[in-house]
Each structure stands twice: as structure tokens, then as C-alpha cells.
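What follows is chain A.
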Amino acid sequence: MILHTLNRSPATSRVYQQTLDAMASEDRLLLIEDGVQGALPSLSPLFGELSGRLYVLQEDVISRGLEERCDPSIHVVNVDGFVLLTEEADKIVSWF
Partner candidate 1 sequence: MNDIAFNRLLVVLRHGPHGSSWLREGLEVALVGAALGQDVSLLFYGEGVTALLKEQQVGPLAQKGTQPMLEMLPMYDIESLWVDAEALATYDLTLDELVVPAKEVGRHEVSDLFQRHRLVLNF
Partner candidate 2 sequence: MPSSEIYRYLDVGRNKVPLDTESYLIHLNDWTPAVAQAMAAEEGRELTDLHWEVIEVLRDFYHRFEMAPSMRPLVKAMTQTYGPEKGKSIYLMRLFPDSPAKVGARIAGLPKPANCL
């Protein structure tokens, strides 16, 4: 399993499409920095194929004032959760 991280908003960058194309069926995606905008209900359907394998970093959500606005089906993890995801992955690929 590969852990992918994405730090660009799907509203402004098409990198998310490259990310999804490169993901295998077990892989997980963690949205970080501006990527957390993808957790908004208006944008989260773009990641619909990932059901259960989509995560968002709490610190970046909170700092952007989006905590109450996230799609509830997305897993919110803090930095410790990020570390745990990293440990469970064979490798990490970052998208930017």
C-alpha cells in the first residue's frame, strides 16, 4: 500500500487527477495544506472512488477554518495519525 499526499486544491490544480490515476486499489490518499479544500462537500465527490481511503490532516483543516465544513465521510487525522499512516505504508509518494 502506498500513501499518497496531495497539497494542492482540486479547485485550482489538476494534479489531483494525476494522483488518482497513479493510485492502486489499496492505496490511501492524505490531503494536506491547500489540498484539504478537497474535503469540502462540494469538492469531495472528485475523490469519490476512494471511499474509506481518503484522509485529511486536521491541523491544516483547523488552520483554514474548515473543521466544521468537511465532508463527514472523510477520515480526519492529526499529525500522530499521519505518522501511523506512514508506518502502515510501503512507501510514500507526494503530489504537489
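Throughout what follows, contacts are C-beta pairs under 8 Å (C-beta built on N, C-alpha and C of every residue); 3 or more make two chains touch, one makes a residue touch a chain; residues count from 1.
Inclusion criterion for the candidates: all candidates are chains of the complex that A comes from, given by their letters.
Small disclaimer: the values here were computed from a predicted structure and weren't measured.
K.L.:
Need the partner of chain A in this complex, chosen from 1 or 2. Which is it?
P.N.:
That would be candidate 1, which touches chain A.
K.L.:
Show which residues of chain A lie in contact with candidate 1 when the two form their complex.
P.N.:
2, 18, 21-24, 27, 90-91, 93-96
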